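The following block contains the structure, expressed as structure tokens.
Every protein chain of the complex appears in place save one, which is left out.
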Amino acid sequence: MPSFLDMGKYAAFVWPAYGISAVGIVAAVLLTLRAYYNARARLSAIEQSAK
Amino acid sequence: MSAFAALLARDIRLATRAGGSAMLALAFFAAVAALVPFGIGSEPKLLARVAAGVIWIAAVLANLLALDRLFQADYEDGSLDLLALSPLSFEGVAVAKVASHWLTTGLPLTVLSPLLALLLHLPIAAYGALLVSLLIGTPAISAIGGVAAALTLSIRRGGLLLPLLVLPLLTPVVIFGAGAILAKLDGIENGAIWLLAAFSAAAVLLSPFVAAVALRLNLSE
Partner (left out) sequence: MFSYANPKRFMELSGHILPWLAALTAILFIAGLYLSFAAPPDYQQGDTVRIMFVHVPAAWVAMMAYGFMALASLVGLVNRHPLADVAARQAAPLGALFTALALITGSLWGRPMWGTYWQWDGRLTSFLLLLFLYLGYIALWNAIENDVRAAKAAAILALVGVVNLPIIEFSVQWWTTLHQGESIIRKDGPSISAVFLWPLFVMATAYTVLFFTLLIVRMRTDILDRRARAAVLGANA
């Protein structure tokens, strides 16, 4: 293991902290993007059917 | 009789009738405090240490009971619209409602509190601090609760939302209120009672204006 990734006895705290932060941020990005693309698709579908 | 006095008198009469909110709040207050020994044990030394906090928490929760109906009942049957047309300002309505709430909930709780303090083995020396802290702090609970009630009056099942809105805002009241009693118990001066008084005064003075904005908002749509 590269020395800069070795957290020694604190590994059990450092990695979960980074892990949960990553999960939270990635989840937020994915959910935000999904809602956006859904909204865009919904709007164009409605505008299409109105024509 | 002025519109303010009439509103105040009517609300007090409604709250103090049999089964009204005054009696419910007192019963709830006592019930919560009585439940505590079953949860944490009845050892007098332990209870004495937590009595101040328990009584304060029970007081806050009991005050919340009547809050969601504070404006909602009048909103639903149209009385609030009539009040809007009366010479009484929205600020006046808010003051009357909050005052009636305190007079029928906070004040009776304060009066009953020494009895609960007895049950929870609070040392007698702290009874004065208990009464003073509740007397000063409960108006703040009614005032801040009144603002939240005005904001949520159009929500039909707003009952559960109101505690979520109010409890974080009441943190200082519980901290300083219980802190004032603990100061007496520990024999130290920590200024809690003055901080409580300052917070309470600010809450009571400012809340009618905020509540009035919320009332106007909810009646205008």
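Each chain carries a letter (A and B) given by its place in the written order, and its residues are counted from 1.
Convention: a residue touches a chain if its C-beta (ideal position, glycine included) is under 8 Å from a C-beta of that chain, and two chains touch if they have at least 3 such contacts.
Treat the numbers as computed from the prediction; the structure is a model and nothing was measured.
Undergrad: Could you please point out the chain A residues that touch the chain left off the display?
TA: 4-5, 7-11, 13-14, 16-18, 20-21, 24-25, 28-29, 32-33, 35-36, 39-40, 42-43, 46-47, 49-50
Undergrad: Spell out the interface residues on chain B facing the chain that's missing from view.
TA: These residues touch the chain not displayed: 147, 151-152, 154-155, 158, 161, 164-165, 167-169, 171-172, 175-176, 179, 182, 190, 195, 199, 210, 213-214, 217-218, 221.
In the analysis below, only the chains that are shown with their structure count from here on.
Undergrad: With chain centres taken as the means of their Cα atoms, state the distance from chain A to chain B in Å.
TA: About 43 Å, centre to centre.
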